[in-house]
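Remarks on the structure that follows.
Of the protein chains in this complex, one is absent; all others appear in place.
Here the chain labels run A and B in written order, and each chain numbers its own residues starting at 1.
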Amino acid sequence: MSYWQMGGYAVYVWPAYGISLVVLALNIIAAYAPKGPEDQ
Amino acid sequence: MTVQRYFFFCLKLLFRQRREVALPLFFFLMVSSLFPLTFPAKYLSMIAPSALWITALLSILLSLNNLFREDVEDGFLEQLLVSPAPLGLLVAVKLLAHWIAYVLPLFVALPLLGLWYNMPAETLSVLALSLLLGTPSLLALGALAAALSAGLKQGGTLLMLITLPLAIPLLLFGLSMVDMAVSGLSYAAAQDFLFAMAVVSVSIGPTVVAASLRISME
Partner (left out) sequence: MIRRFASPKVFYQLAGKLMPWCGWAFALFGIAGLYWGLAIAPTDAVQGEAYRIIYVHVPAAWMSMMIYGVMTGCAIATLVWRTKVAEYWLLASPVLGASFTFLALVTGSLWGKPMWGTWWAWDARLTSELILLFIYLAILAMKGAIPDQRKAARVMAMLTIVGSVNLPIIKFSVDWWTTLHQPASIFRAGGPSIAPMMLTALLLMALSYTFYYFWLVLRNIRVLIERKDK
């Protein structure tokens, strides 16, 4: 698998995928987090 | 109130508050002086058009803070909303009065700024022309933002945040005019664009601002 051999470029590629995952996850959490008692 | 009477009413009001009306002009002068003060002299001619355009933009945004504030606070705006005169026309003449009171003085200050920035007269006159063509559109955009943020806390800051991204084309075309003139090329394309934007802003701008006021005040 060629991606194992990314070498120096891995410094940039993995953070790009990582931050994408983080932002997507944060939006999912925000959508499903229970809202405060303000609504009740 | 007829549209004509409203126009002179706005002018009278602005004249009565001339001390406050002068504040954005002082801002314009003071901030403009910071660039020649802090930049090394050799860069001054390069940054002059941008610095002046940006400072003019910020001064206009500052002046727009008060565009609808008092009208909202003392209920005058609600009166206008139910008046028989078309709101778009009322907004148009209010903006015209605002331009006369707040933007025209900036042009009076330009010769002094030309001196501070060591700008040749030809460059300064193209800069003045670009501002003349660009400020009606800037005013329309700013008035739209003022209408949408009327009566809100932090309205002034919201006004700036909304207007600045939308004003970027005007900024770029205005600077392009000056740039081309300095390089000795024709600035007709940029000039035509700014003129077209000004025509659109003056013709449909007030209507859009009026619609935004109705949304804000409901």
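Basically, a contact is a pair of C-beta atoms (placed from the backbone, for glycine too) under 8 Å apart; a residue touches a chain by one contact, two chains touch by 3 or more.
No experiment lies behind these values; they were computed from the predicted model shown.
Enquirer: Looking at B:I47, B:A128 or B:V208, which residue reaches the missing chain?
Expert: Per the contact definition at the top, the residue touching the missing chain is B:V208.
Enquirer: Tell me which of B:A48, B:I162 or B:V178 is the one touching the absent chain.
Expert: Answer from the full complex: B:I162 touches the omitted chain.
Enquirer: What subunit A residues would touch the chain not displayed?
Expert: The list for subunit A reads 1-3, 5-10, 12-13, 15-17, 19-20, 23-24, 26-28, 30-32, 35, 39.
Enquirer: Of the residues in subunit B, which ones touch the absent chain?
Expert: Contact residues on subunit B toward the absent chain are 144, 148-149, 152-154, 158, 161-162, 164-166, 168-169, 172-173, 175-176, 179, 208, 211-212, 215-216, 218.
Everything that follows uses one rule, which is that only the chains that are shown with their structure count from here on.
Enquirer: Calculate how many whole Å lie between the centre of subunit A and the centre of subunit B, each centre taken as the average of the chain's C-alpha atoms.
Expert: Roughly 42 Å separates the two chain centres.
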